[in-house]
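The complex appears here minus one protein chain, its other protein chains still in place.
Chain naming follows the written order as A, B and C, and within any one chain the residues start at number 1.
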């Protein structure tokens, strides 16, 4: 666990000397993130995020570095942690901590708490750090400050605030049940420790928060649940369901980063192999397209008959994993659900079949079941690539310990895709900070004109020439010449 | 114009002797329409459409024949017209008029008024006939009856009722403006003629209508406008925006029927050619996929930046037609808007370039402008295929007079795709007829559980094996084990 | 059988009144056949085929019409028959018989003997007619003439000459064996009848022939066999194995015409269906690509391990038909071999599965076995589409009686593809006629520079801009700047 000195330090990263390498990559990434760079140009002068204190919890990658520095360029103060123990790119974290010194737009570094390969304890310590604005408060002579905005991915930061504040209301942290996960116990310990030093820390933080902008399906799901149950403590913008996020990041991002992760992890040929894709949502659609594009034969499983029919119409076999498991060379989970690959199925796969997750949490694959299998042996081939020798005499290769392999084995989604998602994030942060009256506590998606704006900011870089509606055409279909062009229910 | 005897006749089709050929095709189509056949099995005994008098206005194809006979099998009385002057398959119309005589499920024919190649006057006469239930009334000793349900495609039947009833309320048919289309004048003439014989015919009809189920974008657009303006006279179900319609019929249907129409019309190789697709909605997506699947190089134009970005991410060049027109071998319009290919662009195309519309109305291509171009000459190559010799010395080939070429030059969408759309139609008709209290006047989409049901009924025929959620998985993502599985805003 | 008057007539086609419609299509096809049109321009003045008397046996389609008229434009006299009883397009045959009257390049018609739906007797009568140059001889005051060149597709014309001449050498036609096909008996009858009127007709014809240019795999196979056995009577150019034929016609032609034939025959959706492709040569590669491009799931069978591995690497399942037959919605044969779909397999297919051949002869599918199956019933759905009701209670749909469905159910390969093949044919005819000393009896492929020329003549129409080698680049890879660019063994 971190020492006291580490807790007092303004940031914590793996190796500051990686900053220059990180800065090179950030510079290249800026060229691939035209949406964020356009926002810097549009809003650099007006500083709409002045006064914003953003607690960010999102994979600390090169692309996130460009996001962070865009938030700062728009006037925000920022503290940052990763939302995944394996996903930090240490050179990006170092560069952000140091700041773009010596460059035309030199500015100070940002307090970042992230490194590749955190323990779970370290992870939650890092997440706690983004809520500790003591130094920033001191700098302006205040005795306390918390963040007033959260930028979240998966909902861990939001959950910590809610769990903390709920515990403070109850006067005690809840007790972990017998079957609680190791991670949940750490969260409760974190809250319990907080309670010992302050009875209202999280309550005060929650009260100050103008809102959260949430990046991904899982986090959004939690937010709607909190809202439905009347437990949500501040407004939330569901960035995940912007079209320019869910239909781009989820689909085109995975199309890029899944084969990248497979290659870096294993160098195994995809062509000619049987690849089984669990789930045919946007992530599964991108995964299947990527694998087919490499000559794999893709089999899909689905629970939703509409998505199953789409998969069939797109030319994929749709089957249950158990029924075809002995022909499968690689299984890719894309669901956001739990236990979609079970131990029995892992036992049935071909020798040295690859098992990888691009859905969300590590419980998509029954890693707990695998670990407790009598006689199983785990051999590290290289970091994030493990051969599990099974009692059957066969082995399987599990990537990134069952966590997101596109982050653990590769570098996540490419900059251009993330520019779409992150331009949504920045616009959502601006909405919450500058129009807070229009967002009473609840969960919102961004208005369509902003969604279309995100797309528009990315066209030039791809050489796209947009056609303009003539006024009589706009009138004929009943939309403004400049958009928005589609009804809310349009599916793209 | 039809004679009096024709008006009195129980149906009007091109050639009754085609009935046997049509019946063969209907029988094959039934094998490809598992959704409709499953509804016959599920509801054949309970007859949920008993008492329904359905006025149908939808392309009179083989697939529609299976729809019509499904409605009848569920207890409905039906009268039918096509919604397009070129789209009728005469053998299907004949078979429906005759009925499945001599077969195990023999039943009487249905009054159908449709043939391939109607004039506009004939078209509106046919449409009027589906509202004339005199014979059916007489059969049960009543002196008058109108339909109590409309099944519409493009909204012509619904528009006629509204125009008629509005005229009756005003005491006179509106006068056509100077720039009114020839067709609109015919509609107004039709209404005016009706007013001369009855002051309240359309008012009574409108009052009896339990609702309309509308098939397509254009018709849905009209319905929302009527509803917004407070002019809608009965509830409407927007079938078009069922996922199993818009994402299947529009996309996969066009993927099939666009190349089919091009082939039957011109036999021109698509491979290696430059195909320009106007619009990248669902129809454009299907068109682009089909053309690329045949080796064409596809260029897309779009007005909506989100769809434009999708096209780019799918690997297509996105440009304005005018900028690349001299490299284009074929232009396919997929918009539902007007004038998306103008005369200047037609003048700029390569010699013998193909111009074809799979969007909706014939005004997508500026046919009026083309016709009035000085020195232009129109040569019929074969029916629905015309060479237009331009003053430039070049020619272009216009298919189906600028109307829907997948219907005019081919046989429309294939049965399996239409089975999805039409299963939605039947379920929507059942909803309106059996739960009318739940649908006050307004525009609705089908509930998601019915949308998923439509998909489910089509899986078996494709050999799809659906995976079932385990209860803990359903709980984890917060849905019932049997669905519905997705929030309303999910985009598929 | 034809009457005496028919035999005396200068041509025999189905319906001369179709000539104008055929001429329209020929005119459009000319725009799609830039190779042939370029040859007319290059060689129109020098008339390299002056003195050539060409007996042509090749599907009498619109594209063949452009070929025929190109041969004529280069100075040849031509007589023509189809090489398949179902493949003639009657409007094309009529237009060729009439000639391009009233057009800028008006010239007389060509003696063509072909119509859609010949009996086998009629077929061989037509084939005999192309060797009867009595009229042409009379026109120049000679008492006898035969052709001096054959343009063949499948080798029937060549085989007839060899069988006839061999019989004349033996003094008698061979006697058909007990298991001879009906067609072989007709050939022998034809030869026997000829022997009754002349003892040396075929011998004289064979002696006059400068050579044959052969279009397709099957015919080429026969030629190599004749050559190996020392029985070949004149030189032959194997056009099939020009790269611009085998890798274009076979692959891209089938990619186009297979789905076209399926659509016109059945209107059945390909998307989501299981399509089984027998054979993964060039034809199978084109078939698989077309079906996948329409969203079908393709399974391939192969006997050659190299082609099988290619199929796997291209992402297709490779299986034996018998092993997966009960999941198959359509079987497409692409082999050139016999009995690749047997009766047992037809009995095992799904209800109303489609069985279609794009390989070569009708024996690819065991039609004889199907016909003799006890209890089988054949129902004509429409011409060239038959439902075979099987004793299992299921049915299958067999297209074009098991013959080439892309010709029988559609219009064959599109003009642009055929322009490549036919430009090879014309160049090969010129080679044989103008350089006969360089081609002693044997089988040849066209020299690579001509193969490359064929490609070059088709680039402009597709907007292709070729890069030119700089001299130092040409030297570096050891080729002339203007080509040929590849060694003979290069596989493309």
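The rule is simple: contacts are C-beta pairs under 8 Å (C-beta built on N, C-alpha and C of every residue); 3 or more make two chains touch, one makes a residue touch a chain.
Keep in mind the model is a prediction, meaning the values are calculated, not measured.
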item: Displayed partners of the chain not shown (whole complex); value: A, B, C
item: Hidden partner chain, touching residue among A:4, A:267 or A:437; value: A:267
item: Full-complex contact with the absent chain, from C:15, C:304 or C:438; value: C:304
item: Candidate in contact with the missing chain, chosen from C:128, C:246, C:266 or C:425; value: C:246
item: Hidden-chain contact residue, picked from the options C:19, C:145 or C:312; value: C:312
item: Contact footprint on chain A, counting only the chain that is left out; value: 21, 24-25, 28-29, 31-32, 62, 252, 255-256, 259-260, 263-264, 266-274, 289-290, 292-295, 327, 351-352, 379, 381-382, 387, 397, 410-411, 414-417, 462-463
item: Touching residues (missing chain, whole complex) on chain C; value: 221, 224-225, 241, 243-244, 246-248, 252, 282, 301-313, 317-321, 323, 336-340, 420, 445, 451-453, 455-456, 458-459, 462-470, 472-473, 476-478, 483, 485-486, 488-489, 491-492
item: Touching residues (missing chain, whole complex) on chain B; value: 271-272, 292, 295-298, 309, 312-317
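Just so we're on the same page, only the chains that are shown with their structure count from here on.
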item: Best-connected chain pair, where connection means C-beta pairs in contact; value: A-B
item: Chain separated most widely from chain A, comparing mean CA positions; value: C
item: Inter-centroid spacing, chain C versus chain B (mean Cα positions, whole Å); value: 40
item: Gap in Å, rounded to a whole number, between the CA centres of chain B and chain A; value: 42
item: Residues of chain C engaged with two or more neighbouring chains; value: 271-272, 292, 295
